[in-house]
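Yeah, one chain of the complex is gone here, protein chain that is, but the others are all in their spots.
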Amino acid sequence: MRRDAPAAEIKTVEQKLHDLGFKTGRLEGTEITLIGVYGDITTLPKGEIEELPGVEQLIPISRAYKRVAQKGVPGKPIFQTVKIGQVVCGGDELAFIAGPCSVESEAQIMEAAQLVKEGGGDALRGGVVKYRSSPYSGWEGLGASSAEALKKGLQLIVKAGKAFGLPTVVEILDQADVPLYEDTGVDCLQIGEPNSKNQALLNRLRDTPLPVIHKRGNSLDTEAYLLWVERIMSAGKENVILCERGVAAGNRYTRNTLDVGSIAAFRYQLSGQPIAVDASHGTGIRDLVHPGTLSGIMAGASVVLVEAHPNPLIAKSDGHQGLFREQLVALVKAARAAWTLRRELDREYLPTSVLEKAYFERMPADRKRFFGK
Amino acid sequence: MRRDAPAAEIKTVEQKLHDLGFKTGRLEGTEITLIGVYGDITTLPKGEIEELPGVEQLIPISRAYKRVAQKGVPGKPIFQTVKIGQVVCGGDELAFIAGPCSVESEAQIMEAAQLVKEGGGDALRGGVVKYRSSPYSGWEGLGASSAEALKKGLQLIVKAGKAFGLPTVVEILDQADVPLYEDTGVDCLQIGEPNSKNQALLNRLRDTPLPVIHKRGNSLDTEAYLLWVERIMSAGKENVILCERGVAAGNRYTRNTLDVGSIAAFRYQLSGQPIAVDASHGTGIRDLVHPGTLSGIMAGASVVLVEAHPNPLIAKSDGHQGLFREQLVALVKAARAAWTLRRELDREYLPTSVLEKAYFERMPADRKRFFGK
Amino acid sequence: MRRDAPAAEIKTVEQKLHDLGFKTGRLEGTEITLIGVYGDITTLPKGEIEELPGVEQLIPISRAYKRVAQKGVPGKPIFQTVKIGQVVCGGDELAFIAGPCSVESEAQIMEAAQLVKEGGGDALRGGVVKYRSSPYSGWEGLGASSAEALKKGLQLIVKAGKAFGLPTVVEILDQADVPLYEDTGVDCLQIGEPNSKNQALLNRLRDTPLPVIHKRGNSLDTEAYLLWVERIMSAGKENVILCERGVAAGNRYTRNTLDVGSIAAFRYQLSGQPIAVDASHGTGIRDLVHPGTLSGIMAGASVVLVEAHPNPLIAKSDGHQGLFREQLVALVKAARAAWTLRRELDREYLPTSVLEKAYFERMPADRKRFFGK
Partner (left out) sequence: MRRDAPAAEIKTVEQKLHDLGFKTGRLEGTEITLIGVYGDITTLPKGEIEELPGVEQLIPISRAYKRVAQKGVPGKPIFQTVKIGQVVCGGDELAFIAGPCSVESEAQIMEAAQLVKEGGGDALRGGVVKYRSSPYSGWEGLGASSAEALKKGLQLIVKAGKAFGLPTVVEILDQADVPLYEDTGVDCLQIGEPNSKNQALLNRLRDTPLPVIHKRGNSLDTEAYLLWVERIMSAGKENVILCERGVAAGNRYTRNTLDVGSIAAFRYQLSGQPIAVDASHGTGIRDLVHPGTLSGIMAGASVVLVEAHPNPLIAKSDGHQGLFREQLVALVKAARAAWTLRRELDREYLPTSVLEKAYFERMPADRKRFFGK
């Protein structure tokens, strides 16, 4: 509704919608009033509604993620780059982030950092407080017991990262810990899948200067996820990286169902933000991380997130999906080759928008040739 | 592994498992070492493994939610009651909790409380800080802007509840707010669906004396959900209420898919905790809340959670699924009738365990009669 | 498009839609041309489109299941009854159909029929050719091997039904077998879940005078299922019964997720056809069939479909979900009590359409009271 629309006009619009069989909800912002229309809006006589007094605009919900949405003109999208330390994500090079599920000890994270560096990775990941589906797992990360322990854990991974020239990516679970992460020198905050819709945490991250990797919740539709990402970005923050890590489906063999169709939709249609693929969680099976990662890159990911460990057989968490050193080396090499190929092929990618006009003009002739009319 | 199992024994067990083609993960608790076995454990030669030195016990994951699990003996389960104020949930009477999606003003929540009371409800619900899927909805609850606003909002609903003798149920989004909720006199904390796996929040709730309604995440399997509930209960807390509010499936017509099979599984097989059914979110369609609620009661729910508003047409959030006064009145009456009927019918419910023996003994005779052998 | 719309007009409409960013598909019927509009049609300027020359009507897809759709006026729907033999489904009485998963021998099906009759059931079900997820199950029904075997198997269940005055419901897998089912005296054909989208079979059933129970495919949305049901009914057939038997979701505990929200949607909003609930497949767990069935009745089902066997422990298929005699007796009694209660409660069910007007008129006063404006 227009800013100055009187209540009577608002009421008239709602009455009209109810008469047409729609349910409505009213959202009163400080400046405007939104009337939400629920139900099968395919029957909505938009022209008729728009002519009612006071109506400003009909906004489909899909425009609601305006900051995370793709900018530019059709055929010439603008892509946003996000820096993690000095590593540029979403630019000309693939960004490869690897590391253990959790920081387990100084020796372990130092060796892990060395492994990532020597393996050709760009950044080091590692959890200091861990998500666990069972409260009895016995291991919730080095930093789970106290603020002091958390600080020490963060310092360990930052130290390891610095020793090998790798910026660090660490998951954050509690909004109260943001200053600690910032002060300790962590280079990027990660929001885990279970927190994908944690409103208090997302609101808090609006204010951090650190880049954020926001993992997609496993039951969020492609566009619904972008609305949750928009929550972080809505006040102006720009350095956010999308991350597909598998959705819930009927599959029982793989732990999750890696949704490369959404990666492609983000890259080619919906968003200009960098997209990470996490095939470790996306498949949950160590030997499928390699093909899953390559698959995600070809779909449109420019950032890779994988779990790797100096010896996954003794990892305290998620060891079954952590890569061995040799596998990491092979994957980094393969991923960069896949990236190079996709960059080349992308130059010849042809969206419908650049072709459609010619075919439209051919329609009468084609119809005559095919159908004789 | 046994507490005193030397590393060599642990290694031998793992080697054995690897030789058999299993992946393993090791979880080192302070007292014992758990070896997680991943993959198709139907092939696991359990007898053989259990005889290896150092092996304490093979624990299937399904036993992992021990506090939330059903107690008693087969055929004679023990059910836990949980009190919200003076209202007993999971006992002889149905507990009916109703109220607006959000507290919008003092007048609104007072009328809502009156509506719930006169309609026959037992407790008042209402959100003071609201979950919103879009950051631009323009309404995140009276208490969204500051701690002071939150306090005032909580005071409003507590006042309304007291005025009409109704205990109050309010959603909490931020672990830092627990003391405020406790101090203001809220009677029950609700964890919303988006926070179902918010580890930091769940951990924090271990310490509150207030009862908690923990809504099931829409992508959590029946038993996986119980593990997240167990997180709150694992240190001894007992007053937790389960809540089914719909899962994600391929359905597009209803907002979620209300999973009454899981309600039945909780009630008849898995848990002794009270179970709430929330058909407002479970269907997302006002006119389906009535049949959805009755359906949930017949499946095993003893607590009802619905949204109702003095005038849903002007509700600031979720008005399309909020009940009108007349609908609330009809539903309370219907729900209590359904509850009474189920209680009666339950006396004649016969689990397989009490019948199976007789049929086992008849098997040879039946086989001969049916198949001649 | 209008029947006489020239190609140029059609082209203009499509051009307009493409200019607006929509994808279109053209469907050329013998009488009219349909232009399918794909994508986010919330942005479609309907008024503008409808004024273009040649445009007949904008039809949202949801009207596409016109025969299966609910008739009557809002608040006064008309419900269709369907007779299976002399048993009326969708009328004043609950129809209770029970029987073994498969007909295993003459003695077995005779005892099963007796069990159903004495247990209080109305009709006898039993498969003669069985769906099996594995080709090595070793049992695909008495009738799987040849046309002759199929005939004999069908004769057995028909004989058993007649002996106890029960009409018979038998699944059909092959369209070529329709005459055999008709000639043998089977009273109702059942389409199993795996055949829910079997176009050749559904087309063939348009011509049978027998009533059909069409089970919902486990990945079909509420309305998409109705379109497949519409396929049987589109040429005029009316005696079709809907059946909800569980959808695929992330759940692993129950075999399927019984979707009572869709049952409620069929009954209260979408269709006038009778609705069956099959909690045997819907839960896949014998001890959940009882609460699952009652739940389905309260949601809106008027037909119950369950598996029961004289001795499920020796059943050749699906014995784990087949009811024991005592369980069947208890369930028939409970189901009829639930049905009676729902019929009573339904008289006081209030759809929004009968209430909304009064609340609309109160809106200004309510808003003033609640929000001071």
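Labels for the chains are A, B and C, by order of writing; each one numbers its residues from 1.
The rule is simple: a contact is a pair of C-beta atoms (placed from the backbone, for glycine too) under 8 Å apart; a residue touches a chain by one contact, two chains touch by 3 or more.
Given the structure is predicted, the values throughout are model-derived calculations rather than measurements.
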Residue touching the undisplayed chain, where the options are A:Ala8, A:Ala147, A:Ala235 or A:Leu355: A:Leu355
Sole contact to the chain not displayed, among C:Pro77, C:Gly185 or C:Gly319: C:Gly319
Those residues of chain B which, in the complete complex, touch the missing chain: 7, 11, 14-15, 18, 23, 28, 40-48, 50, 58, 60-62, 219, 248-250, 252, 352, 356, 360, 363-364, 367, 373
Missing-partner contacts on chain C, residue numbers: 14, 23-30, 34, 36, 38, 61, 64, 131-139, 173-176, 194-195, 197-200, 217-219, 224, 227-228, 230-231, 234, 248, 286, 313-320
Absent chain, residues of chain A that touch it: 104-105, 107-108, 111, 219-223, 246-254, 256-265, 267-270, 282-283, 285-288, 290-292, 294-300, 310-314, 324, 326-327, 330, 333-334, 337-338, 341-342, 344-345, 348-352, 355-356, 359-360, 362-363, 366-367, 369-372
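The rule is short, and it goes like this: only the chains that are shown with their structure count from here on.
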Inter-centroid spacing, chain C versus chain B (mean Cα positions, whole Å): 30
Contacts with 2+ other chains: residues of chain B: 219, 248, 286, 313-314
